[in-house]
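The structure appears right after this line, and notes come after that.
With one protein chain held back, the other chains of the complex are shown just where they sit.
Right after this comes chain A.
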């Protein structure tokens, strides 16, 4: 290798699954994270869509293998197939729709009972741009949350946060539309994955996979500096 000072960081892949009621913005969040884009979903999803994105942490690189599960209710019975060996899960609700939090709680319970024991779960309230909160609604001028028009928020931060704390979940409020807090979710998950689970979780193949992605990946300095602060390369 040319520069030993910049030796490739240990890299490992993390299987992450997105769960949540239809139309809460799962696909939009992934699209924002992977492509930094927001648009109507043109991809016909059969079962679940698969995407990958790398996330550089100061000490290591995480390659997210993301399974974005299909929206329709009946596909829920396929979900176990996708979360079975996932190391992380993003459970999304729409903070303008209280029933979606109920559904999210269901998924959390389901994961806690059925998924691999060490799974890192983040609870994400999406569509923050539809509320009056300053943080979320900043991005787009035509946000309905502006002035008098009223706050579309139906789930308070407190309520969700309390629940997340009780269950030991990471908690974020995001907007896939403005991009607010999206990267932070994934970075927090990457940080929360215990080092040990990275080494062992993927079985004997893991080391092999890690080695391969190291070969392929050329890490540039610039990106790294930025990531030291920001977390992810996106």
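In this text, contacts are C-beta pairs under 8 Å (C-beta built on N, C-alpha and C of every residue); 3 or more make two chains touch, one makes a residue touch a chain; residues count from 1.
One rule holds for everything that comes next: contacts and distances are computed from a predicted model.
J.: What protein name does the UniProt record of the undisplayed chain give, "Ubiquitin-fold modifier-conjugating enzyme 1", "Ras-related protein Rab-17", "Rab-GTPase-TBC domain-containing protein" or "DNA primase"?
T.: This omitted chain is identified in its UniProt record as "Rab-GTPase-TBC domain-containing protein".
J.: Considering the complete complex, identify which of A:34, A:76 or A:188 is in touch with the unshown chain.
T.: A:76
J.: Suppose we count only contacts with the excluded chain; which residues of chain A make the list?
T.: Missing-chain contacts on chain A: residues 13, 15, 40-48, 50, 52, 63, 65, 67, 70-72, 74-78, 80-82, 84-85, 102-103, 105-106, 109-110, 113, 202-206, 208-209.
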